[in-house]
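Take a look at the structure below.
All protein chains but one are shown in place.
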Amino acid sequence: MNSLAMSSLTIAWVMAALQTLIFIAAAPLMAGWVKRLKCHMQNRAAPAVWQPYRDLAKLMRKDMVLAENASWLFRATPYIVFGATLLAAAAVPLVVVHLPTAAIADLIVLVGFFALARFFTALAALDIGTAFGGMGASREMTVAALAEPAMLMVVFTLAMTAGTTNLSTATEAVLQAGVVLRPSFLFALFALAMVAVAECGRIPVDNPATHLELTMLHEAMILEYGGRHLALIEWAAQIKLMIYAVLIVDFFFPWGIARDFNAVSLTIGVIAGTAKVMLLAMLLVVWETVLAKIRLFRAPQFLGFAFLLALLGMLTSVVLETGS
Amino acid sequence: MELTTLGLYNQAIIVFAALVLFTSFVMLAQPRIQPLIYTFAWQGLLLAVVIVLAAIVSNHPHLYISAALTVVLKVGLIPWLLYRLSIRLNMNYETETITHPSMLLLSGAGLVVFSYFIAAPIVHLSGLATRNTIAVSIAVELLGMLIMIARKTAMAQVIGFMSIENGLFFAAVVSTYGMPLIVELGVAFDVMVASILFGVFFFHLRDSFDSLDVSHLNRLSETDEAMPLPEAAEVKQP
Partner (left out) sequence: MVDNMVDNMVDGVPLFLAYSALICTLLSGVVSLFAVRRHPGFLHFGSFLFLFLAGVTDVIAGGWALLTDLTVTDRLALGLPWLEWHLRLDPLTGFFMVLLGTLVTATSLYGPSYTREYTQGDAPQPLPPLGVFTATFILGMQMLLLADDALVFMIFWELMSASGYFLVAYQHQHAANRHAAFLYLLLAHVGALVILLAFGVLAAFGDGLTFDQMRAAQLSPLWAMLAFAFAFLGFGTKAGMVPLHVWLPDAHPVAPSHISALMSGAMLKMGIYGIVRVSFDLIGEVHWEWGVVMLIVGTASALLGVLYALMQHDLKRLLAYHSIENIGIILMGLGMSMIFLGSGHPLLGTLALVAALYHTLNHAAFKGLLFLGAGAVLYRTHERDLERMGGLIHRMPVTAFMFLVGSVAISALPPFNGFVSEWLTFQAALQAPALDNGVLRILLPVAAAMLALTGALAAACFVKAFGIAFLGRPRTHHVAHAHEVPLGMLLGMGLLATLCLVLGVLPTPAIEAMAPITRLLVHTALPTAAAQGWLWLTPVSPQGASYSAPFVLLALVVVYGLGYLFLKRGAAPARRCYPWDCGFGQLNHRMEYTSTSFTQLIRHVFGAVWKVDEGVETTTAGGGPIPRVTGIHHHLHVQDWSWLKVYLPIGHLVLEAAKRVGFIQSGSIHTYLRYSFGTLVFLLWIVSL
């Protein structure tokens, strides 16, 4: 390998690391933005967009209190959850495609990372032996069991169209194809949005701001956490929301993302990425404001509908877009 | 045929065809009467858009008449009639319990695959740009059948029937750019008459059974043992 290729490889890795850092640093900002918009929509006094950072910093500084019968698993879980989410963030192109980190984990592995984080969160919920923990774990695993196949079906539709499961390459393929009206993408977009809503614990499947234990899903699992553990888990949840937003952007509206490490295209990439994610956040806020949380037993229907959309996306991609 | 080789209009036809298929699925699992009627109207509208697009692509002006007919009948008149009926019969807020909706939807997806399989030989013969949608049009017909089989209320069955008709129309447009106008007019007239006849049928059904659940018609079977009538059951109670 000559030195030129070597240095370009180094640049690529540095860019990837930088992008991952931006990703995890910006995630609380997005959460703050969503919260602020929501308050404005609902005529409430809004906190600053920086509030999530302050919350995280405060939680990090706090002394740890653990339940008396918490095992090592309970203490290890926040790190595993954060690590898995971080890895997922590293694989998703935010500003620029062609990342070496995207090769570590393709789309299916990305889903696997979320599953890993969820698995350990649910176990940690059961660790203390409280009723709420069990309730949260049971509900979360059921919802996930229905959301995951829909998510993978969406992934399959896109991967079969793009001919790859590598996220960078798939984004590149969508960019190269230009404007093509694909019914399968339309269905996949809605399915992915619904899955994202369910997986990130948003309305109508879960309510991130609820204070009623009986209606909780995700929050019920992490009731016993505090201090830096809670900070890591909350941060991971914010990163996850951002990953889903960026995934939707990458698949369906990738225009503007940088395709080389040129300063101009990088700047465009940053601006375009920020704008698109902010727009998606607005849509999420509107969606959350106009909808009410559904009953738990209706959540399977919601996800069943997402699965149907994903299935239709798959069917149309084969039936209508490739022909015989 | 690869989608990327088609022009934008043809791509749009395919997108709207997919949406027509989607409305069929929605109708399959929609338990409430009024949204069901709205969905049916939407299907008609989407179908009309497909026809207009096909007319633009193929330069067949008589398709505009078909599209107008579709809009008038299937988006305007028939949904309006059904809507009026649902209000007159006081059933606009009724919901029907569908047993195993997920199984129903999955079998619907199976039907799409099946119609794809069935359509493959026809598709090979056709040279039209819209040939890929033939499978979808067959699927819409079969799904209409499935609605009629799986749903219990008479209203849903009527909508299923109308949706079969939509499928037929759709198939004609995408495989040969429409039937002769006279045939289309005849079919449209038939459908309108049918919708009026169904209205009459609804009233009779309600008068006889106090409900629009067609499973009550099972009592007509002579081989079955006579079901105890609700009144009879009540009398037995002390």
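Order as written gives the chain letters A and B; numbering starts at 1 within each chain.
Here, contacts are C-beta pairs under 8 Å (C-beta built on N, C-alpha and C of every residue); 3 or more make two chains touch, one makes a residue touch a chain.
Computed from a predicted structure; not experimentally measured.
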_For a quick check of understanding: of A:Val34, A:Leu94, A:Leu146 or A:Leu309, which residue touches the chain that isn't displayed?_
A:Leu146
*Listed residues A:Gln51, A:Ser138 or A:Ser265, member touching the removed chain*: A:Ser138
*Thinking of the whole complex, not just what is shown, which of A:Ala12, A:Cys39, A:Leu86 or A:Leu266 touches the missing chain?*
A:Leu86
*Any idea which of A:Ile11, A:Ala57 or A:Ala103 touches the chain not displayed?*
A:Ala103
*asked:* List every residue of chain A that touches the chain not included in the displayed model.
replied: 60, 63-73, 75-76, 78-80, 82-84, 86-87, 90, 103-106, 108-109, 111-113, 115-116, 118-119, 122-123, 125-135, 137-139, 141-142, 144-149, 151-153, 156-157, 159-160, 163-166, 169, 213, 223-224, 227-228, 232, 296-297, 300, 310-311, 314-315, 318-319, 322, 324
_Applying the definition given at the start, please give the residues of chain B touching the unseen chain._
100, 103, 113, 116-117, 120
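Criterion: only the chains that are shown with their structure count from here on.
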_Centroid of chain A to centroid of chain B, CA atoms only: how many Å?_
38
*Enumerate the contact residues on chain A facing chain B in the complex.*
177, 179-184, 186-187, 301, 304, 308, 311-312, 315-316, 318-324
_Considering only the defined contacts, which chain B positions touch chain A in the complex?_
1-4, 8, 11-12, 14-15, 17-19, 21-22, 25, 101-102, 105, 109, 112-113, 116, 120, 123-124, 131-133, 135-136
